[in-house]
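The next block holds one structure in the form of structure tokens; read it before the comments.
Yeah, one chain of the complex is gone here, protein chain that is, but the others are all in their spots.
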Amino acid sequence: MTGAAPAEPLLAVERLSVDFTTRQGVVRAVRDVSLSLRAGECLAVVGESGSGKSVTARALLGLAGRTADVRAEILSFEGRDLRRLSPGQWRKLRGRRAGYVLQDALTSLDPLRRVGDEVAEPLEVHGLASRDTLDEQVIELLAEAGVPDADVRYLQYPHELSGGLRQRALIASAIAARPSLLVADEPTTALDVTVQAQVLDLLKGMKDAGTAVLLISHDLAVVARLADHIAILYGGMVVERGPAAALLAAPAHPYAVDLLAAVPSLDGPVTEPPALRSAPPAETGCPYAPRCSLADDRCAAELPTPVPYGPDRMVRCWRPVTDETGRRPRPAPPAQPAPARGRAVVTVRGVTKRFRSPDASWRTAVDDVSFDLMAGEALGLVGESGSGKSTTARIVLAEFEPDAGSVLLDGQAWSGLRERDRRARRSRVQLIDQDPLSSFDPRFTVERVIAEALPGRSRGDAARRGGRDRVVELLGEVGLDAGLLGRRPGQLSGGQRQRVAIARALAPNPEVIVCDEPVSALDVTVQAQILALLARLRREVGVSLLFISHDLGVVRQVCDRVAVMKDGAVVEIGEIDTVFRSPRAAYTRALLAAVPRIDAGPAAGKLASAMDLKGPT
Amino acid sequence: MTVPQTAATATPYDDGVRAAAARSRTSRRRVPRPVPLLAAAFFVLVFVAAAFPGLFASLFAGLFNQGPNVVDPAAALRGPSQGHPFGTDQLGRDVFARVVYGARPSLLVGLGSTLLAGAAGSVWGLLAALGGRVAGEAAMRVADVFLAFPSILMALLVVAVLGPGTGHAVVAITISLAPGFARIVRVQALVVRGSPYVRAATNLGLPPWRILCRHIVPNVLAPLLILATLNVGTAIIAGASLSFLGLGPQPPDPEWGSMLAQARDYLDASWTLAVFPGAAITLTVMSVSVIGRELQARYEGRESR
Partner (left out) sequence: MPPLARWLSRRLALTLLVLWGAATLAFVGMRLVPGDPARVIAGGVQAHATPEVLDAIRERYGLREPIVVQYAVFLGRLARADLGESYQLNQSVGGVVLEQLGATAALAAGAALLGFALALTLALLTAGRPRARALSRAVEFCAISTPNFWIGILLLTVFSFHLRWFPVLGDDGVAALVLPWVALALPIAGVLSQVTREGLERALDQPFALTARSRGATENRIRLRHALRHAALPVLTLSGWALGELLAGVVVVETVFARQGVGQVVVAAVNGRDFPVVTGVVVLAALCFSLINTGLDLLYRVVDPRMRQAAL
């Protein structure tokens, strides 16, 4: 598509900026963003949370909010100057000429209205359907978006539909009026990989049918599947822009390089995740300068101007990365000390757990699951939502008893005990979960949170008993400094919180840490840092990990072995490379095939070398 | 050129904007704002009046030896004047003195019944949430029964049994408020008990009593304290209503509600009778509510940070 004749772009944006006037002053959410999109193409805007990608998308639809001050030199769509539209003209454009799909369809569809009414709304608003044909049209639209039994579904409410179906319904509503542009803001974020693949295919179908797609995402791998062009946003600015294949093969901006390197891959060698610095975007100079390993004084002082970089590409950097300056292959992680495979720390045998559904029937959440977790080993537990992996984790944590089967800890009974008899050994199995903030008592400071987990002390009186030293030491181990001791967890960033959670898990010197989706709520660069930290701690401390994730790439980054779960049962278990390279179970194959990956293709060789430039931590 | 934006949605939840707003919110909170400060000052004033009415009356109006029950028929139903800043009532008693002396029963009912109801409700609610299946269910059904009739009827029933009087009004309002507290405490206790931080503490192998003392009780009671503050106003109004109906402190003792009940018969003769006791109630209730809301805002601000 990149070779297509340069037609008049459907959407042209030059020097877009969005400021929010808050009580505390002006927040510059989007700065000097230029984009263009042609019919039948997909432009992906990629960035982490706070990069301004969603604000950009909304500003294009006039939905940035009343407190937003939106300015642009050019803002044209279908040849019309959007800057001159009256509110009424905006309304005529929205839903009619441009459709918008938000992430998280559960809250993006009105939960109190029927799915059909939601899909019908654009038709009603723009007077595109008569009362008699409305139902038919809605059913047709739902079917077109891949909703099976559309004639039943359109009478249901959003909560009665699965996540994938809700997302399809939302897309059906966005394309109801046959718009020429579809803006999709993280359309697949909360979905399982197989469903994600289907939704991406649906979007691809629309693109091929001539609809322009503006795809907003934090996930380069998702974007790689669909995008013709990619714009990478950092700190409200486009730092690099270009054709997808070329940009992914050889990113030029250091941030793009880091971002790409942080995506855990399914193929290729397992490499040490990049140790990235974390800092908020700079206000003056290059926004990425505080985190960039190539930054010099000029970067900190002066905002780079966008410069052309190869055909159809742009990079906003004083020191774009070239093969000579930066792209070095990432080092492989230091060899794991071969775990002493002889001793099983946790033994799970024939564990089954059933729950009562709301409709009074029984649902088997975990079905005859058996595995061993060896000393010093990291075992991955992967599966889609509802596969029973979290329930399994909770049984290993002895949060509830299995209905059948048993769990042993160090060869001794662990399930089936009275809580009183188990309590003394509880600290040997610790948990790191997805949402660390809610796992901290909101009244506690960081120091108290960690001190409470210290073994054998009167917990909480850390300062008096010299426990503070140990807390500081633990903070150091997870890469945080002692200045955070007095903070409340709510004042920390997502990555810092997860580090505190890790420090707490380490505090009682456990033998096993259960990690339940520990990085799935984090930005990809932060995710890479946390994964690197976990890998390092495992080497140094020798703790065993039971690592639960829906993300196969993440599991591969950390684990020695993997168990694949589906509908409560383990369908395949084995060495991670064996399972990933030659999966035996059909489900594992389907799962692996569905994972979005940055296309190997002709640029694969180059990509492998387009790796990290690692800065000193 | 500025592009008009039509959406009324406050701000898109992009973390940058939110984070910036949150950062400065925390710094703004350090400085007390004028309205809560004013409310606190007024409440202190009412509190002093309730504690030392004689002292208060002499300090603020120079009313030495002018008790609330000193009758002077010759000076009945007068408007505000030098000696009587709020005028006099139908028996020539000084309205200012009566308003000042009326603070005590009002605060007694407002603070006393809230305190008692909060304490009883906490025990009751914690028992319902954590006391095991049978005790919990029983405690909650009893609360349902209490909650099934309007609180005023509950209070009237209690007064019917015990007879009128300030102390009995406190008991009546306590009984009518406690089940509500119990229900809230129960819900909050269930939330906290199921929270990930209690899960984390359990996973550390902490004994249950320690989790109860260190995590559950403080996190249940902290928001309850704020709720209780907000509730003081409701209790004051309920107490004043009872005495308005003649079921609170008995004459001649001054109370804002009963003063208004008497004023009801002299509305055409003197407006001051109707205005000042009512204003005392409303301003006191307002000041307590403002203080409660400020506490709530601070607490929630801390939570969200």
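In this document, chain identifiers A and B correspond to the written order of the chains, with residue numbering beginning at 1 in each.
Everything that follows uses one rule, which is that contacts are C-beta pairs under 8 Å (C-beta built on N, C-alpha and C of every residue); 3 or more make two chains touch, one makes a residue touch a chain.
Quantities reported herein were computed from a predicted structural model and do not represent experimental measurements.
Screening B:Val95, B:Leu111, B:Ala139 or B:Val158 against the full complex identifies B:Val158 as the residue touching the chain left out.
Looking at A:Glu121, A:Asp219, A:Asp372 or A:Asp567, the residue that reaches the missing chain in the full complex is A:Glu121.
Across A:Leu35, A:Leu109, A:Ala289 or A:Cys317, the residue that sits in touch with the chain not pictured is A:Leu109. Here the missing chain is touched by one residue of B:Ala103, B:Leu116 or B:Ala240, and it is B:Ala240.
Residue-level contact of chain A with the missing chain is found at 58, 61, 63, 91-96, 99-100, 102, 104, 107-113, 118, 121-122, 125-126, 157, 159-160, 170, 173-174, 358-359. Along chain B, the points of touch with the absent chain fall at residues 6-10, 12, 141-142, 144-146, 148-153, 156-161, 233, 237-238, 240-241, 244-247, 257, 260-261, 263-264, 267-268, 271, 274-275, 278, 281-282, 285-286, 289.
The definition used in the following text is that only the chains that are shown with their structure count from here on.
Put simply, the C-alpha centre of chain A and that of chain B have 47 angstrom between them. Residues 20, 22-25, 27, 29, 49-52, 54-55, 58-59, 62-72, 75, 82-83, 85-87, 90-91, 236, 397, 399, 423-427, 429-431, 433, 435, 438-443, 452-453, 459-460, 488, 490-491, 504, 508 of chain A are the ones touching chain B in the complex. On the side of chain B, the complex with chain A involves touching residues 1-17, 19-21, 23-24, 28, 195-197, 199-207, 214-215, 218-219, 222, 302-305.
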